[in-house]
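This is the structure I have questions about; it appears just below.
Below, a portion of the complex is reproduced, with chain positions unchanged.
Read from first to last, the chains carry the letters A and B; within each, the first residue is number 1.
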Amino acid sequence: MTRDQGQAQERTGLWLVGARGAISTSLLYGLSAVARGELEPTGIVTARPPWDALDLAPFDAWVLGGHDICTRDLSRAAGELVAMGVLGADQVVAGAEAAAAYEAHLRPGLLDGPDVGMADLDPRSSELGALPPREQIAALQADWKAFGEAEGLKRTVVVLLASTEAAREAREEWERLEDLEAALDAGTPQPASLLYAYAALDAGHPLVNFTPNLGASTPALRELALARGVPHAGRDGKTGETLVKSALAPMFAQRALRVLAWEGYNMLGNRDGEVLDDPAHRVAKLRNKDEVLRQLLSGSDPHTRVGIDFVPSLGDWKTAWDFIHFEGFLGARMSLQFTWQGSDSALAAPLVIDLARLAALAHARGEAGVMEHTAFFFKAPLAGGTHDLSMQYARLQDYAMQRSKTR
Amino acid sequence: MTRDQGQAQERTGLWLVGARGAISTSLLYGLSAVARGELEPTGIVTARPPWDALDLAPFDAWVLGGHDICTRDLSRAAGELVAMGVLGADQVVAGAEAAAAYEAHLRPGLLDGPDVGMADLDPRSSELGALPPREQIAALQADWKAFGEAEGLKRTVVVLLASTEAAREAREEWERLEDLEAALDAGTPQPASLLYAYAALDAGHPLVNFTPNLGASTPALRELALARGVPHAGRDGKTGETLVKSALAPMFAQRALRVLAWEGYNMLGNRDGEVLDDPAHRVAKLRNKDEVLRQLLSGSDPHTRVGIDFVPSLGDWKTAWDFIHFEGFLGARMSLQFTWQGSDSALAAPLVIDLARLAALAHARGEAGVMEHTAFFFKAPLAGGTHDLSMQYARLQDYAMQRSKTR
């Protein structure tokens, strides 16, 4: 039996940070429905060729748990998704058992320093967030250890799904692992996402950072991943408007059309939107969204703008309008505009499943460091490279084809 | 001196069929402005790397002539484009000399059988169209011969730009060159575009079919191209809504999203739109537009529709609205809609320049038959293959890179 074949039979942990949020809730009900054969795996890229030939963990092999800083009941999150037409009421009923099993594995998360005062904040998260960083890390690692032992898991993938953190200035201690270790020893407070990333990589858990937060994107953390031989991927899942941008912008470049302006307005109404309504939290997200255009249209130097506005009534339905003003032959000025109306959670959840499967596979194969083939899923891929969606897709296909051949 | 290097110094003919139309008019003023260094080559793909390293005919090497079935004054066509904001009044003034030289090389074209009764129809075109096919072919070839000799041209690229022809049922005589020759000998009437294609290939002129018309797309004509050793490309230039489709549709397939419906509504008001208002003329165009989606979304089996409506006030400004209804994870239904507002002529003209340059190069190099690397420019590429714009673009890049290396 090869190491790969083994994986299919193994139970694998999927640990969601932001466990009571809309993406996690969608993932929980959706993955369990797919596992029971009641739902098509629409939106799950790795369910199809050529990835289906890889030795990826099957849908029913996953055991879910997670951290969250709020105490919001899972059924309330589910109810909101039903009201918004994302989840069906019948899917919630059918997933009740899976939900109960999941709830049993939910643990208080780390409150990020600058955040305060949510109505339903878990007081244990406040306490945790106030501990010295080394103690926070130890607490997380203890949770994962207990989870793995209780469920007899071969490995657990940790996925960061929490809301956008307040932006921080770059710090020197993030450049080298040695310096970071020293800062942790000295008790210097760190962003919660960095502590999750450190704890996961240090304990050998593959890591996926689906948020715009710091996570393992700094040189020090990348060093740690290589040192511990752990694969990781990130950051900032590409689910909606930016996805369209990365598919459309190459068209203008390929046709030698000059983009004069690309103005993007995003509206959303879920908790993510509420958090992003605060400029301090918005910075990282907007930077990633804009960077995609800057690179893909490097020949044009367009006027660009990305706005994110909180519109409560929209709930999980991200609605975006982009206006693209461009110049063609003879200096003729033309335009393309599009409106995107998508459920953020229904778009994100299947990609998280893809990334968890790919991360578990990479771990099983002993691949370490940044999973370069996953740029397709991210607004700001850790390995850099092109933002052209088709080229990113080809890269992901290549990975599958090479890996399939060498089995 | 290699054959390639020679081309740069040679004067090359560009013969436009549909010479008094909006695309030809835009091309005339635009190409001469680029040649004089007064206009950026925006929209001309081959003006940029890696194609600029090929030995393509420079912009000032081209001599223009053409066929048309109408007598409409070129200045009227130019005036309409100025009124519509496509051409600048100053560009028309600056191009007056080039326009006069062009007018001197315009000849009456072939009236296609089913067409009748345009207000400004050239009576000579009616007469020509009524001649036996062999005589029509001879007339075209005589025009090209006179053009080449008068201007001392090394070669002349023929480009089909005329309005959409009435659709015809497929005929057996189009399957084999031998049968077609017999039909021509027997005087069986043929679509005008087929006669142009036959005449051009038979006389050794590289051919570009930018229209949805038959041209050289049948087996018999392809046989002729190979027999005479002539390169050709086609068909149906991909300039607007279909261009966007070929960039966007792969995104849905790549993300495993199920497209439920893709409804496209096109409006335009130029002469092309007027012709397409007649269902008989619309058939071929709609088929090509729809086929692109059918292939790219083959996994989804979506409900699709493509409409083209004549809206006189829009003139050359093709305005299209596409609504894409799709399903993601959990069965959530989402949508993307876009509005495209572009000048058909300003979008088409630079691509015609690209194709003429590439066809002249292929001819200079002795390449014969379908120019497979040009699929990027067409709705219905003769060589088939993927409709994915990025992959078509990569193919065109490969051609340039290989050809550059082997020089």
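For the reader, a short list of remarks on this structure follows.
Please note the rule applied: a residue touches a chain if its C-beta (ideal position, glycine included) is under 8 Å from a C-beta of that chain, and two chains touch if they have at least 3 such contacts.
These numbers come from a predicted model, not from an experiment.
Taken as a whole, the complex in this structure file is built from 4 copies of one protein sequence, with 2 shown in place.
Following the convention adopted for this analysis, only the chains that are shown with their structure count from here on.
Spacing of subunit A relative to subunit B, judged by their CA centroids, is 45 angstrom. Interface residues of subunit A facing subunit B in the complex, by the touch rule stated above, are 26, 29-30, 33, 39-45, 47-48, 85-88, 91, 243-244, 247-248, 250-251, 254-258, 299, 327-332, 334-343, 346-347, 349-350, 376, 388-391, 393.
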